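Notes follow once the structure below has been shown.
Only one protein chain is missing from this complex, and each of the others stays in its spot.
Residue numbering begins at 1 within each chain, and the chains themselves are lettered A, B and C in the order written.
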Amino acid sequence: MEEIGFLGMGIMGKAMAMNLLRHGFKVTVWNRTLSRCDELVEHGASVGESPAAVVKKCKYTIGMLSDPPAALSVVFDKGGVIEQICSGKGYIDMSTVDADTSSKISEAITSKGGQFLEAPVSGSKKPAEDGQLVILAAGEKLLYEAAIPAFDVMGKKSFFLGQVGNGAKMKLVVNMIMGSMMNAFSEGLVLADNSGLSSQTLLDVLELGAIANPMFKMKGPAMIQGNYTPAFPLKHQQKDMRLALALGDENAVSMPIAAAANEAFKKARNEGLGDLDFSAVHKTVLGDKQ
Amino acid sequence: MEEIGFLGMGIMGKAMAMNLLRHGFKVTVWNRTLSRCDELVEHGASVGESPAAVVKKCKYTIGMLSDPPAALSVVFDKGGVIEQICSGKGYIDMSTVDADTSSKISEAITSKGGQFLEAPVSGSKKPAEDGQLVILAAGEKLLYEAAIPAFDVMGKKSFFLGQVGNGAKMKLVVNMIMGSMMNAFSEGLVLADNSGLSSQTLLDVLELGAIANPMFKMKGPAMIQGNYTPAFPLKHQQKDMRLALALGDENAVSMPIAAAANEAFKKARNEGLGDLDFSAVHKTVLGDKQ
Amino acid sequence: MEEIGFLGMGIMGKAMAMNLLRHGFKVTVWNRTLSRCDELVEHGASVGESPAAVVKKCKYTIGMLSDPPAALSVVFDKGGVIEQICSGKGYIDMSTVDADTSSKISEAITSKGGQFLEAPVSGSKKPAEDGQLVILAAGEKLLYEAAIPAFDVMGKKSFFLGQVGNGAKMKLVVNMIMGSMMNAFSEGLVLADNSGLSSQTLLDVLELGAIANPMFKMKGPAMIQGNYTPAFPLKHQQKDMRLALALGDENAVSMPIAAAANEAFKKARNEGLGDLDFSAVHKTVLGDKQ
Partner (left out) sequence: MEEIGFLGMGIMGKAMAMNLLRHGFKVTVWNRTLSRCDELVEHGASVGESPAAVVKKCKYTIGMLSDPPAALSVVFDKGGVIEQICSGKGYIDMSTVDADTSSKISEAITSKGGQFLEAPVSGSKKPAEDGQLVILAAGEKLLYEAAIPAFDVMGKKSFFLGQVGNGAKMKLVVNMIMGSMMNAFSEGLVLADNSGLSSQTLLDVLELGAIANPMFKMKGPAMIQGNYTPAFPLKHQQKDMRLALALGDENAVSMPIAAAANEAFKKARNEGLGDLDFSAVHKTVLGDKQ
C-alpha cells in the first residue's frame, strides 16, 4: 500500500495510526487540534494541514472520527475530503456512524469518482492499541482489497460485507443480541439473589459452562456491586436496539425478545440511567431491592 | 474416601464410575440391567445385587439415574437405598430431578439418620468421560466435604450451594439465561439473513467479540443449515423456563425477557418442534422463510 | 324448585339469598356466625344449625364462601355437607375457587351419590343485589337445569359449560383478557400524558369509540388521580394471569401479550402494590413521573 492518510487522532485513531507506523507504513495524519499529532510525528508521521491536503497527497485516506457530525465535517467542510477526492483515490471511513451519514458520504465520494469503504470497528481502546480490532467493511471491494495490509495491522480480522450500509447493519445485529443477553443476564442475577443463591457463585458456574462469554465475565462482578461505570452508555445501546427493531420491521422479522429488551432499556432510561453503562438495566430488574 | 457405591450405569453414570476406578477408588456398582456393569467389573469394580446391598457395603453411595421416577425407584422400591441407609452413611443423588423429588428423597434419607446431598451436574457425555463436569451440590455440608475427592475426579469444579433444593435452583437460573440467549441468537440470525447479511459471517463476527460463547459456536453452524438434532430437547428447555419463571413469581422477580422467551418456546412446541433441540426455536423465528 | 339451602351469608351470599326470598323461594340459611342470618330471617328464611342440617332439609343447597379453605370447610368439617349429601340431593358451589378445590368437593359429593355443580359468578356486590350476576356453571347438567329458576333471579344470565373445572377455566380466560387490557390501557394513559395530551380527553375519546367498555369508564378517572382503592386486588389478578398462562402451557398456546402483562403485574407486586386494585399496574408504567 502507498502512503496512507489518517484523519482523526482521538483515542482510537491515534492508536490505529501508531500501529500503521510501527509496521512500516508511511502515514500522513491530520487532526482538528494539531497538537494531538505530535506523538505520531515523533514516530515518523507527516502532518497534513487539512483533510483535503492529506487526500491530495495520499492514494488512500482513513477517517476515524468521534461521531456523525465530525465524520460529515471532515468530508464536507471547507478544506474537506471532498475537495481533493477523485478517480484513483479512496476514502475509508472507520468511524461508527448511522446508515444515513454513511450513505451521504458514500454518494459524495463516488460522485467525484473516488472509491468509498465504510469500515466501522468492534473493539475499544485496548484492542485498538493491540491491533486486535474487528473490522466490518462494506462498499468498494477493490478498495477493501487494497486496504487489507493496513487492516491486518490494525485488526485481528476484517470482513467484507458487500454494499455500503452492511457494516452498520452487522453492528446493529451484534448489538441487538448483546442487549438481549445483558437483559437475560440481569434477570438471572436478580433471580439467583432473590431465590437465596449467591450471585457470585452464579458467575462462577456460568464461567464454566456453555454460555460463558467475555461480557458476563467482565461486567458481572461490577454489576453485583452496583457499579455501572459507563463503557457503552445505556442510551446508545437502547438506540441500537430501536434501530435493529426498525431493521426487523422493514424486513417483517418478528423479534419479541429484542422488543422486550428494548422496553427494559427504555424503563431504565425513564429511571434516569441512560448515561450509565448499559449493564445498568440490572438496576431496573432489581427494583425495590435497590 | 472409603469404598464408594454407584447406582445407575447409564451413559453418564458409567463414564463417571469409570473415572473413579481409573483414579484408584474402590467402587461397588449396581444397575437395573446388570449386564451394563460388565465393563466396570473388567476395570475392577464390584457389583451389588440391589441398591440396598450397595448401601450396606459402602459408607457413601452415589446415584445417577435418568429421571425422577428412576431416582425415586432406587430409593423407595423393594431393595432400595432406604432399607439400609442409616446414621454414618451418606447418599449423593447426582441425577437431574425436580425440587419435589429431591426433597422427598432428602426427607426419607435424613429421617433414617443418613446424610443426603443433591449434586446435579452440568455437562453431558463427553465432559463426563473427561472428568470435566460441573457439580452443583447442596444439602449436608459434611457429606459434601467427604465427597470432594470423588467430585475432583468426576468434575472440573464442584460448588456447595447450601440447603437441598439450591442445586436444582441454580440449574434453573443458568438454563433460563441460556434459553433467553438462544432466542436472542435466533432473532439475530434471522435478522441478519433477512437484511441481506450472511448468517455465517455473523457467526464469525460474534466469535471474535465480547459475547462469543461455546453455545453460539457449537450450535450456530447447524442452525443455519436447519439442523436441530436434539442434544437438549426443546420441551425440556421450555419446562425449565417455566419453572424458572415460577421461581421468579414466588420471589416477585419480574422477568420480561425470560417470559417472552418462554412464549417463543411454547410457540415452537405448538408447531411440533418439542422433541428437536432447543435451538429449533430458530425455526419459529424464521417463519415463512422455512 | 323445592326449598333451597344457602350456606355463607357474606356480602355476596346475603344479597343472593335475599333475592331468592324476594322472588318467593323458600330458603334455609346457615352461616358460621349465625347473627349474620338475622336479616334473612326477618324476610322469611329458616335457619339451619349446620351445613349438614341444611342439606338434610333441602333438596338443593347453594354454597357461597369467601375462599377455598372456607369452601372446603363447609363440606368436610364436622357437621359439613358431606354428612347428609346423598342420592337425590344436589350441592351447588358458587364460590370462586381453584380447580383443585372444586374437583375435591366434586369427588366427595358424587362419591356419596349426590349431584354437584360449580357455578362461580362474575360480578360483585351491586350486581349480586340487583340480580345481575353472570353465572358460569359446570358439572351435573340435570342439577343445572333444576337450578335455572334460582339462577334466573340471582343473575342476568347463566351458562352451562360442561364438565367440572370449566367454570373456573372460563373465569381465567376472561380475567386474562381483562388483565392484558388493563395493562394496554395503563400504557395508553401514560403515553398520552407524557406526550402532552390530556389523559381525561383520552378517556372521553375512548368512551366514544369501538373499544369503549365499562372497565375503562369506571376505573379510568380514578387511575389518572392515582386512586387505586382495591376492588379486585392486583395480587389476585396476577395469580389469575399466572394460572391462565399455565393453562396455555398445558395446551401449547403461546400468549406473549398475557406473558408481558403478567410480568408487569409481578413488577407491581415487587414494588409493593399487590394489595391495591389491579389498576395500580398503572403506577408501575408511570415510573419516575410518580
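Everything below uses one rule, namely that a contact is a pair of C-beta atoms (placed from the backbone, for glycine too) under 8 Å apart; a residue touches a chain by one contact, two chains touch by 3 or more.
All of these numbers come straight from a predicted model, not from anything done at the bench.
K.L.:
Any idea which of C:G10, C:P149 or C:G162 touches the chain not displayed?
P.N.:
Checking the options C:G10, C:P149 or C:G162, the one contacting the hidden chain is C:G162.
K.L.:
If the hidden chain were put back, which of A:G90, A:P256 or A:G287 would touch it?
P.N.:
Candidates A:G90, A:P256 or A:G287; residue touching the omitted chain: A:P256.
K.L.:
Just name the one of C:G80, C:G248 or C:G274 that touches the chain not displayed here.
P.N.:
Of the candidates C:G80, C:G248 or C:G274, C:G248 is in touch with the missing chain.
K.L.:
Please identify which residue in C:L34, C:V47, C:V153 or C:I177 touches the non-displayed chain.
P.N.:
C:I177
K.L.:
Mind listing the subunit C residues that contact the chain we can't see here?
P.N.:
122-123, 134, 136, 156-157, 159, 161-162, 166, 169-170, 173-174, 176-178, 180-181, 183-185, 187-188, 190-192, 194-198, 201-202, 204-206, 208-215, 218, 244, 247-248, 250-261, 263-264, 285, 287
K.L.:
Given the full complex, what residues of subunit A touch the hidden partner chain?
P.N.:
242, 248-249, 252-256, 259-260, 262-264, 266-267, 269-270
K.L.:
Of the residues in subunit B, which ones touch the absent chain?
P.N.:
Spelled out for subunit B, the touching residues are 256, 260, 267, 270-272, 287-288.
In this section, only the chains that are shown with their structure count from here on.
K.L.:
How far is the middle of subunit A from the middle of subunit B, if each middle is the mean of its Cα atoms, in Å?
P.N.:
From the centre of subunit A to the centre of subunit B is 39 Å.
K.L.:
Between subunit B and subunit C, what's the gap in Å when you average each chain's C-alpha atoms?
P.N.:
About 42 Å separates the centre of subunit B from that of subunit C.
K.L.:
Taking each chain's centre as the mean position of its Cα atoms, how many Å separate subunit A from subunit C?
P.N.:
Result: the chain centres lie 56 Å from each other.
K.L.:
Hey, what residues on subunit C touch two or more of the other chains?
P.N.:
Residues 256, 260, 267, 270 of subunit C touch two or more partner chains.
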